[in-house]
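One protein chain is absent from this view; the other protein chains keep their places.
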Amino acid sequence: MIVFRYLILLLVGITALGVVRTRDTTCQVLALSFYGLLLAVMFFVFQAPDVALSQIAVGAVALPLMVMLALARMKHSSEQQKKKQEAK
Amino acid sequence: MITPSPALPIAVPLVAAAFLAGLRKFLRRWLADLIATATAAANLWLCAALLRGSWHSNIVYWFGNWFPRGRIVVGIGFEVDPVGAGLATLACLLTLLGFIYSWRITDSGRDLFQPLMLIFMAAMCGFAMTADLFNLFVFFELMSTAAFALCGLKTHEPAPLQGAFNFAVTNTVGAFLILTGIALVYAVTGALNMAQIGFLLGSRHDLLVIAAAAFLCSGFLIKAAIAPFHFWLPDAHSVAPTPVCVLFSGLMVELGAFAVLRMTSVMFGQSLLQPHSAFRSTLLLLGSLTVVWGGLMCFAEHHLKRVLAFSTISHGGAMLLGVAIGTPAAITGWLTYLFAHAMAKAGLFFTAGILLHRLQSMSEPQLFKRGRSLRFTAALWLLGGIALAALPPFGLSNGEDLIESATHAHALHLWVTLMFFFTSAMTGAAVLRVGMRVFFGLGDAGPADRAAQIDEAPDGPEEQHRIPARMFLPAALCIALSAAPACIPGFGRWFFNAAHRFLAQSLYIARIYAQPTHYVLPSAPHSDLGSTLMHGAIAVVCALLLASWAVFHLALPRGFRGATHLEGPMFPLRKLQSGHPGDYVVWCMVGFVLLGGCLFLLP
Amino acid sequence: MSQIAHIFPFLVAGWVFLCGLYGIATSRHLVHTVISLAVVQTSTYVLLLNIGFRTGGAAPVFADISPGITTVDPIVQALMLTDVVVEATVMALLLAMVVKAYEKAGTLSPDDLRLMRG
Partner (left out) sequence: MSGAWRIRIFFLAAAGFACLYFLAVRNLPPWGHYRGPYGDVMATSSVFQRHTTDVVNAIDYDYRGFDTLGEEFILFTSVLGVMLLLRDPEKNKGISRTGNMGQATRFGAAGSYAALLVFGLYMTTHGQLTPGGGFQGGVILATASMLIYIAEDFRVFKRITSHPIVEALDALGAAGYAAIGLSAFLFSAPFLTNWMPLGKTGDVFSSGTIAAISACVGLEVTAAFLMLGYTYLEEIVSETGEGG
């Protein structure tokens, strides 16, 4: 169990670096989602079920979803602008 | 008069804010304004009553009826002391004036302006009164979040968003620094109540305590805009609506220094402050850096709100010097200075708002000569400038005098005097220079740099040809109140009592545990009017000279035209103000390492 | 070695903090900046969780265990729980700023957005 905990901590450290080193935003959202899930697993393993639940809800689902929505909206608005320019 | 529950100044505005926000589609504008103004007024009354009630001993209040069990604090407590209650009162007063100023004007927020302001006010009140470390963090976050939202109130231009973004990123990093500090403190004490932590830490002075203090202090110093943590402030101020600027400059920034002092005096009173001088020297160092940096940049800017923002930074540094010295007399001076500065700065921001309202610009070159018909506005602006230059009877002079008199060592006394002189002269000069150009049309229009061209949508819907009295009223009242500490005789004694109680760690801890306290107020220090007058007069004369130098420098012989250099876009400090969030965060880290390193290495 | 083992989780928290700051400092995309800030925040979770951890402690839920058994610290968990809320919402606010800035200025690189310079 102890070894498992150390391993998961190590994994968290590596994934955190991975998340910030990912430069492509869409990949980064996936990485963030994975990182959120990893943290949730860590919370379960460290005896924090309450926090783990909210971490799954927020860190692994809601936050990446929000980033995706924001990206979608930005893509959409840039397409709109292109259309407008073409129309002109 | 009964003392109200300290929970009310938090709960009432929050409920009102939720009400206004939830029903915003159904409420008329005047009704929303009325509710918001009435709430702010009621809160002002509540806080004033608390201030009165806390006069003889601190009010302790346990939320959820959770009293401490033995030495262990179970719930969240408020301990209302005169300083906390006084700051809360000031927050309510400034919010109320902001509502009066923006009565049916500031409309770009689609009716979200009032609820956000009310939440901001509630957060400041809670921040000033809480005795719980994590609760302090929660109110810090609430205050920040409301501030970020208020900063993005004007979404017509791209600049506001960028300013708000930089503000949000740096302050959020600050919040995480604070949280890390809280975690470290919690790890060694197993407590979150500041009094209990102070009791448990005792005189423990090891690397952990120092690092925790460094984390906590640098987080709050980001909010206090102390160099090199200050980069966010001008960006945020130059884009926020006028009443929001008033709250930012008048109080939010000062609350950062307040939190540093509250934490260090209650939690680290014996471990960090008493036997060691490293903390004091570090704050003196950072404060002096801030004074110089802010003063130079203040003089170099040509966007009215940025001028005022940098002057806030410089004055914030000067106030940190008072915090660093930390004797009761110095803290009395700090309080006087804080009050007078808040009032003077609020008055100046309101006046700048009037200019924006009337002339639709905040840029000095664009406003050149255009304010010549605005006599009353000119008078307010110039009086504000003189108040910043700390001429008696404006309260800043009393504050300066008290802080200076609290330094006994000769070298330190000279240094602090010099610093105060610098901040007064530079900020006064910048404000007077703007006044000379805008209201009197003297000299030339001044160089147009990039920051001066930040456009700002005016608070009102369209160009106004007359200025309503409700805009003048807050400005005039603020300028008048900034002279109150000197003119009303009771003020000095009040501030001294408040400062003395604020610093008494044992008193604070004893009240939390409901132990009897014996408290004898020592006699208040007297300030010497003659020397104050002389200092103020010299500062104002220097400010006038500097301002005239800047305005008339083209008429001077070639060798004396240095002002162009100082004012011009090539000024090296300006390059650091890059507008890049990455830069700002890196500077915050540098500040943290500087602070922590000094605490580690200095004796 | 055992000393390192005793502080390893705390070091991980510090490492995550620095990783996030590194992300902000090197960011070339504003959404990337926001995500890096979220990473900085997670370091506080890791730190808080490990500070309250107790080897062999049970989770502080007494639905199926009897009161009186050794548990890990519930306080840090409560603090983290509220902290998670802050993360989600502050990030939402920051993302909204990014979206709006993009719609107004048409760029997402912090290098191009320097209206505030000087």
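By letter and in written order, the chains are A, B and C; residue numbering begins at 1 in each of them.
By our rule, a contact is a pair of C-beta atoms (placed from the backbone, for glycine too) under 8 Å apart; a residue touches a chain by one contact, two chains touch by 3 or more.
Everything numeric here is computed off the predicted structure, so don't read it as measured data.
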Interface partners of the hidden chain - shown chains only, full complex considered: A, B, C
Of B:Asp33, B:Asp81, B:Glu141 or B:Glu301, the residue in touch with the unshown chain: B:Glu141
Touching the absent chain when the full complex is considered, from B:Trp66, B:Phe376 or B:Tyr519: B:Trp66
Interface residues of chain B (partner: the chain not displayed): 5, 7, 11, 14-15, 17-19, 21-26, 61-66, 69, 72-76, 109-110, 112, 115-116, 119, 122-123, 126, 132, 134-135, 138-139, 141-142, 145-146, 148-149, 152-153, 155, 161, 184, 186-188, 190-192, 206-208, 210-212, 214, 575-576, 578, 580, 582-583, 586, 589-590, 592-593, 596-597, 600
Contact footprint on chain C, counting only the chain that is left out: 3, 5-11, 14, 17-18, 21-22, 25-26, 50-55, 57, 59-63, 67-68, 71-79, 81-82, 84-86, 88-90, 92-93, 96-97, 99-100, 111
For chain A, the residues touching the chain missing from this view: 48-54, 57-58, 61-62, 65-66, 69-70, 72-73, 76-77, 80
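Following the convention adopted for this analysis, only the chains that are shown with their structure count from here on.
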Between chain C and chain B, distance of the C-alpha-averaged centres to the nearest whole Å: 28
Interface hub residues of chain B, defined as touching at least two other chains: none
Interface residues, chain A side, partner chain C - complex: 2, 6, 9-10, 12-13, 16-17, 19-21, 23, 25, 28-29, 32, 35, 39, 42-43, 46-51, 54-55, 58-59, 62-63, 66-67, 70-71, 73-74, 77-78, 81
Residue numbers on chain B that touch chain C, as the complex places them: 134, 138, 141, 145, 148-149, 152, 155, 157-159, 161-166, 168-169, 172-173, 175-176, 179-180, 183, 186-187, 192, 234-235, 238, 449-451, 454, 569, 574-575, 577-582, 585-586, 589
Parts of chain C lying in touch with chain B, wherever the complex brings them together: 13, 17, 21, 24-27, 30, 33, 37, 40-41, 43-44, 47-48, 51, 75-76, 79, 82-83, 86, 89-90, 93-94, 97-98, 100-101, 104-105, 110-111, 113-118
